[in-house]
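A quick write-up on the structure given underneath.
Note that this complex is displayed minus one protein chain, with the remaining chains in position.
For subunit A:
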Amino acid sequence: MIPPPRHASAPLSPLRRDTVPVGSYNASDFMPATSPTAATSSSDDVAWVGRGGRAGAASSSFPGGGFDMPAASSVPASGLTTVSVVNLPPGLSEKAGVAAELQNDRTTHSKPLKEKTTKAERRALQEAQRAAKAAAKAEGGKAPPASSGAVSSANAKSAKAAKPSSQKNDNVTVAASEKKGSDRPPEKDRKKDVPQPRMQYDDKSRVEKAKKRAVVKQTEARNRVELFRHLPQYEHGTQLPDLESKFFQLDPMHPAVYKVGLQYLSGDLCGGNARCIAMLLAFQEVIKDYSTPPEKTLVRDLTAKIGSYVSFLIECRPLSISMGNAIRFLKNRIAKLPLTFSESEAKATLHSDIDRFINEKIILADKVIVKHAVTKIRDGDVLLTYGSSSAVEMILLHAHELGKQFRVVVVDSRPKLEGKLLLRRLVGKGISCTYTHMNAVSYIMHEVTRVFLGASSVLSNGTVYSRVGTACVAMVAHAFHVPVLVCCEAYKFHERVQLDSICSNELGDPDAISKVGGRGEINFLDGCANSENLQLLNLIYDATPSDYVSMIITDYGMGKQGSIADKYEYIMYGKLYKIQEEGSGADIKAELLISFGGLLMSLKGNPDYIAEFQLDQKYFLCMRKLV
């Protein structure tokens, strides 16, 4: 029984890598599979058409996300004259054949009007729109967070599209456009996937421009930390009175948005889900009160309006990734509104779309997460959590309701001390709790059996982007071989990648560092807050590398946890104790001897294949019946 060594090593390696008791889930294996597809299917509406089975399956794994096929494939032809023109051709397909098929499809469905516009005309129109958008963007100079912006940015960024559009128009012939129509879109598709570069605040000219437009007048903080020049840092407390005084002048701002913005600014509203829901509800209000101005189309005007609200919210506090995803979803829905809809119909559709998003992506998702995660809590467990995560809190409360006997360790850290609030709620429900601070985490980790963490976002390289300190807790847990379970709703996944916590982060109020709440006696820094040598750094997020995370619990399941063991009937664990060679010359054979607790296995094969095997390595042998 000598299996091809490659084959044998392939299933072994993931198990070998990680011996955390819960299972050998490796986040990086899992991430690329879900999050990019999630992103693609939400960002460009018709991308799945050309992708065939795989993408179809992916989109079906996102139930009710609003990517329903009929809506996308039967975009009415009249839509082609407006925004959806921009979106549709890229979506056609990767292969010309499919494109042609779709073309036929469309001709049968569409109105005569469409046949009259040749491709060249459509292309010209499209270019003109794009140019207009690029101009608008240059003028604005802001960082539009969502999908409509992605088109223009992809345009500006791609080397191909960087050519002046007029030049392109010159050599447009029907044939050329035919050809382009079939081979450009995929590239654009990809370009659209690339996330928008965020505003870099060390770029002076852009910051100046942004300031001119800004509704919220913010004073820049003094003594900024050199490393974080690229992030906005404002003095706290200066914006609020200014904004309040402006309340009656802020003509275009909807009061609901304004209210949410103020709540963000003052910090009354925090936590990824709460912020996202508040924003969506505010937008729902906006849509309810919206009426299309004359001479404008609902689709474009509303998108622009939402865009301006979003930039107001960004001024109040930088968007979280989950909010970015929600906005992208909303804009996407607006862009896809059939033009045949009357205003009231459109508004009703959007209203219910937002409702559905909140219900399915956030509230139901949390319920599913709780259902999954509760299976991971056993009697006698000591669960550690950090800060205050709404998902983790629900899990703990639900497990308590189920009558599971466990203890909770709440680790907390300055400056927010959110753990205190969580502690109060848990103790109030009768759960036995231990409270401690960040530094004592390695002291308390000895008695902990599971770590549950919330996340602000999960990035596509498996990095968990979360409240600052999460990485420390995960690292210590990893060092003590305690499994780390991260609970994160799927709508918080993002296709971005990040290696450290510095390139992208958010800076909180620096004064919160120097003042220790509730501890008046600690006032060492009272006198020297203005010293130019002293900088106070209040980071909000950090990035936890994926190797510290044992499992990510989402509404679509729990990572790949246990998957390897589940597939096999018998698994043995042993050690490679000898490597020897047999024969000589051409038919030299290598022999591996592995002892599974005394049960010896000898594997003979081509020496080329055993390079990865080393003496004293531990191996799993997974056995399965094939028939």
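The rule is short, and it goes like this: a residue touches a chain if its C-beta (ideal position, glycine included) is under 8 Å from a C-beta of that chain, and two chains touch if they have at least 3 such contacts; residues count from 1.
Just so we're on the same page, contacts and distances are computed from a predicted model.
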* For the chain that's not shown, choose its UniProt protein name out of "Checkpoint protein HUS1", "Vacuolar protein sorting-associated protein 55 homolog", "Aspartate aminotransferase" or "Translation initiation factor eIF2B subunit beta". => "Translation initiation factor eIF2B subunit beta"
* Asked: Which of these touches the unseen chain: A:433, A:451 or A:603?
  -> A:433
* Options A:207, A:225 or A:571, residue touching the unrepresented chain -> A:225
* Structure fact -> Among A:348, A:537 or A:622, contact with the omitted chain is made only by A:537
* Please pick, from A:502, A:572, A:601 or A:622, the residue that touches the omitted chain in the full complex. => A:502
* Structure fact -> Per the whole complex, from A:469, A:483 or A:574 the residue touching the absent chain is A:469
* Since one chain has been left out of the picture, which residues of subunit A touch it in the full complex? -> 225-227, 412-415, 420, 423-424, 427-428, 430-444, 446, 468-469, 471-472, 475-476, 479, 500-502, 505, 513-514, 516, 518-519, 522, 524-525, 527-528, 531, 533-539, 542-543
